[in-house]
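Encoded as structure tokens, the structure appears first; notes follow it.
Only one protein chain is missing; all other protein chains are in place.
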Amino acid sequence: MADPFRPPPVPGPRLGFALMGLGALLLCIGSYLGLFVAPSESYMGDVYRIMYVHVPTAWNTMLAFTFAFGAALAFLIKGEFKWDARLEAAVEVGVMMAGLLCLQGSIWAKPTWGVWWDWDPRLTTTAVMFFAFVGILALRRFVEDPVKRATWSAVATIVAYADVPIVYFSVRWWNSLHQMQSSPETVSRAFLIPLRTNAFAVLFLMAGLITVRTRIAALRLRQEMAPPLPEPASGLAAEGAR
Amino acid sequence: MTQLLAAVHKEWLLQSRAVAPLVAVLVFGATALLLFSFAVGPDYELLRGNAPGFLWLALLLSSTLTLAESFQAEMEHRALEGQLLLPASATAVYYAKALANWAQLALLGIALVPLMVALYDANLPRPLALFGIIALGTAGLSAPGTLYAAMTHQARSRQTLLPLLLFPLVVPVLIASVKATSLLMLGDPMGQVWSWTLLLFAFDAIHWSLCGLLFGRVVED
Partner (left out) sequence: MSATGVITGGWGYVTAAYLVSAVTLSCYAASVVLRYRAEVRRAARESRLPGVP
């Protein structure tokens, strides 16, 4: 088996940029449909249209963190640094989306429930996940040795992800006396098309973001794990190395 | 098993020779309880109702001190690497440390109960059950806390990093412990204490096994 602790390969960015572009385009189409073409809902009026960005974001945030969990396992089992690069990317993108999800959920809660935060179990779990994975990003920033950093963030990701169902159940139980289910159950076909379009849109966008972000992580790892530069022969080379 | 017993013995020796840090953490916890009452004001109904929350918050904050301390001895003279080279199994080292931290936190919790009763005019109809909840809750803090303390004691900004990593993770412990304590102290007409106790059991079971499994990877070279 090849030496696992070598720097990861770095393929080109075209796939990532293409996915991002496709995602952005679909998002514009889906949002247009959701905002102007889909009919008003019977109870929620027009506020329900927030769902067309909120639900796709929710699905894909969980997907990003699940991918991070998979990357963490893969790194611990195989030791290949490409998995560490993917982990870093998935956690960062996941944190961004979790933060966005909390903002969207808050904007949804105000007109529907009258408060900016209604302790909905799913949203509260997302907030906890946001903080947990921000902690993992902080851990990565404060550890300089690439091997330790990769191992520790993989371990922390596994523990944080395993915690998610427990957090969800405990919050749901805790809130059950004041339970207010916030998202509507939509079934009508007119509502589904914008939702599906945006779901795929955010999926492609997220995949593209993770792909390009992985390249960044991989390039940095290559620099960190490269053999040390020889002593500079002249002042000019020393300038360039800094 | 003998390794585990040896490691536990070592922890006991460490603790019994260094009483000052234990007392310091106790004083910190007591101060925290006092500060919470200042934050809320002298409204007895409010204080009594929130006493369980204050107790567990004080315990949570104190745990960062205890956990950070727990790897202090290992840092000196690179004792941790020495143990692992013996060869001591990393798992034995982990469980001994986690048990030691658990014992410290549980004792701290029990020590804070009289202060809580005094400051918040709290009732204590089922003290033994309360001690049981304190034991389960502090076990939930100790298992992931020991794992993260092992990681962060070598990193920069370790004082910030440990709570940053630990606090989101132990949200279920906080919720369940406060709920269970509150039901024990203020009345439990629907018999819900057992559900919360089971949640704590589940959290403890998962984390004591998972963190023990992963500890070896955290301390390997």
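Letters A and B mark the chains in the order given here, with residues in each chain numbered from 1 onward.
To be clear about the criterion, a residue touches a chain if its C-beta (ideal position, glycine included) is under 8 Å from a C-beta of that chain, and two chains touch if they have at least 3 such contacts.
Please read these numbers as outputs of a predicted model, since none were measured by experiment.
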Chains shown that the absent chain touches, full complex: A
On chain A, residues whose C-beta touches the chain left out of the figure: 13, 17, 20, 24, 27, 31, 35, 42-47, 49-50, 53-54, 57, 93, 96, 99-100, 103-104, 107-108, 110-112, 205, 209, 212-213, 215-216, 219-220, 222-223, 227, 229-230, 233, 237, 240-241
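What we mean here is this: only the chains that are shown with their structure count from here on.
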Centre-of-Cα separation between chain B and chain A, whole angstrom: 31
Chain B to chain A touching residues, read off their complex: 144, 147-148, 151-152, 154-157, 160-161, 164-165, 167-169, 171-172, 175-176, 179, 195-196, 199, 202-203, 206-207, 210-211, 214, 217-218, 220
Footprint of chain B on chain A - complex, ascending: 76, 128-129, 131-132, 134-136, 138-139, 142-143, 148, 151-152, 154-156, 158-160, 162-163, 166-167, 169-171, 173-174
